[in-house]
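Take a look at the following structure, please.
In this view, the complex is presented without one of its protein chains, the others remaining in place.
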Amino acid sequence: MRAVVSLVVVLLLLWLAVWTVVARDAFLAVAGFIAYGLLLSLVWVRLYGIDVALTEAAIGGGLTGALLLGAVGRLRGTEAAARSERPGVGTRVLAMALSLGVTAALVLCVLALPEPGPTLAPQVARELPATGVGNPITGVLLAFRALDTLLEAIVLVIALIGVWSLAPDRFWGGRPGMRHHADPDGVLAYFARVLPPIGIVVGVYLLWAGADHPGGKFQSATILAAMWMLVQMAGLADAPAVGNRLLRAGIVAGPLVFVAVGLLGLWTAGYFLGYPQGWAKPMIVAIEVALLPTLVLVLALLMSGAPARSAER
Amino acid sequence: MTAETLIALVACALVGIGLYGLIVQPHPLRKLVAFNVMGSGVFVIFGALARRGAAAGMPADPVPQALLITAIVVAFAATAMTVALLLRLIESTGSASLAAEPPAADGEAR
Amino acid sequence: MSFALDLFSVVAVSGGALFYLAGTVGLLRFPDAYTRLHALTKADNVGMALVVIGLMPQVGGVLAGLKLVLVWLLVVFSSAAVSQLIARTARRRDART
Partner (left out) sequence: MPGRWKSGDAMADFLLWMAGFVVLMVALGLVRVARGPNRAERMMAAQLLGTGATGALLLFGAATGEAAVVDVALTLALLSAFASIGFVKFAVRQDQPPEDGEEAG
């Protein structure tokens, strides 16, 4: 009985994936991709990955969707030219064969998986009490595999530097994207005034809940970044100039605190990112709180793109 | 067949569909969307593996799930980076073509 | 008591699903943007409201129930704002032709 519902959901997922690939124009493909992201968060719930579902709902459906929509809007005119470059039948058949081959290989791998599946859950369950947090995912992200999370934070900052470095020389240090305008008494401006306070409460709640329940800094930061972007899209605030020193300090603050905590561990616990006995939870919370502003700034600025006008209004 | 096996098999197909779009669609933005579909297929396979690792009272293995969160965020960063590259490409060449020789019709290529 | 609550849930959630159905049928069958928008917002407001009301007895406590209401309020608020913006886009288009 229940399998039928799962079947409906995954078949729709497949249909949407095909849609995004074969859709007539880029807008339809992106709209399909947003729907795909929303459906994917249902699949994550089905796989008991509530934390993952939260991240997917926030990033897959929301941020990536808005980013791609913005790109489609600025790419009009290039689509017709691209259509003339459509590969011939031969290439398409070859691509189809290759895709089927890859799928078949993956299917064989999935069917050959050992039973029962290998797992690290018992180890996590055994060591989790020592960290003082109740959510095993937070435990993995900030205690057992904290190095991964540190590197990820650094990767995000590097990606942002990469995006900024695409700015034309004359706009270096300027503001990204174009200035949005909207009627200050209109519906959009009203919407962008009411929603962010609610979003901020929900975002901070998710950060706070992340210690013991699904949630955490990534999901929280995504919501906060989306709220900031909303204010910008409604023309209520301008994007910050990327040359702003305060902004740059905020961007590197999170990773720096993370590294500092790691070095402190070297001194107190004997290894990098070690937490001294009984101090794990406060340190985890400190890292989460310090990373939050960094993540908000990085995610929002990644969405905004490269500087495209000078810092003056 | 368990639900997670079903989902894993569908995810294999998602990877294939994404790969096909990545090769066949000429417009870079369409390639990017297809690539994201492909990536999410990989994520879902990984998530199904996590679900198979349910043990010790946990409904799924938390280690792969934590890595998935990291992966989704990094995938967003990569997508944003690609979009920025693409917009820059159009700004400097006036065309979104990835062909080695842009079509002659695009006279305004600088 | 529990049976009555379950029955209530079933009725309310079914009603909500019916509104989702109506919304989709309207979206597919109605002739122009304004009427389609009308159908769509019924799914948002009433369909979602009935689902939320129906789930109310099924959640653990008052706090979870409040969160459900917050979800509904958010959906209704964004639906109200976005449908305004959609209708304006449609009207601008109609004014031009």
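Assorted remarks:
Order as written gives the chain letters A, B and C; numbering starts at 1 within each chain.
We take it that a residue touches a chain if its C-beta (ideal position, glycine included) is under 8 Å from a C-beta of that chain, and two chains touch if they have at least 3 such contacts.
Every value quoted in this text rests on a predicted model; they were computed, and no experiment measured them.
Listed by label, the shown chains that the missing chain touches in the whole complex are A, C. Only one of A:Val21, A:Ala53 or A:Val261 touches the chain withheld from this view, namely A:Ala53.
Touching the missing chain, out of A:Thr103, A:Thr131 or A:Gln219, is residue A:Gln219.
Hidden from this view is one chain, which touches chain A at 1-2, 4-5, 8-9, 12, 15-16, 19, 23, 27-28, 31-32, 34-35, 38-39, 41-42, 45-46, 48, 50, 53-54, 57-58, 61-63, 65-66, 69-70, 72-73, 76, 178-183, 186-189, 191-192, 195, 198-199, 202, 206, 209, 212-215, 219, 222-223, 226-227, 229-230, 233-234. The omitted chain makes contact with chain C at the following residues, 6, 9-10, 13-14, 16-17, 20-21, 23-24, 27-28, 33, 36-37, 40-41, 43-44, 47-48, 51-52, 55, 58-61, 63-64, 67-68, 70-71, 74-75, 77-79, 81-90, 92-93.
Operating definition for what follows: only the chains that are shown with their structure count from here on.
Taken pairwise by the contact criterion, the protein chains link up end to end in a single open path, with no chain closing the loop.
The mean-CA centres of chain A and chain C are about 28 angstrom from one another, to the nearest whole unit. Each chain gets a centre from the mean of its Cα atoms; for chain A and chain B, those two points are 13 Å apart. Looking at chain A, no residue sits in touch with two or more other chains. Residues of chain C found to touch two or more other chains are absent. Residue ranges of chain B in contact with chain A, taken from their complex: 1, 3-21, 23-30, 32-34, 36-37, 40-41, 44-45, 47-63, 65-70, 72-74, 76-81, 83-88, 90-91, 95-97, 99, 103, 105-106. Interface residues of chain C, counted against chain A in their complex, comprise 70, 74, 77-78, 81, 84-85, 88.
Against chain B, the residues of chain A that register as touching in their complex are 2-3, 6-7, 10, 13-14, 17-18, 20-22, 26, 29-30, 33, 36-37, 40, 43-44, 46-49, 51-52, 55-56, 59-60, 63-64, 67-68, 70-72, 74-75, 78-79, 81-87, 91-92, 95-96, 98-100, 102-103, 106-107, 110-111, 113, 116-122, 124-126, 136-137, 139-141, 144-145, 148-149, 152, 155-156, 159-160, 162-163, 166, 168, 216, 218, 298-299, 302-303, 305-306.
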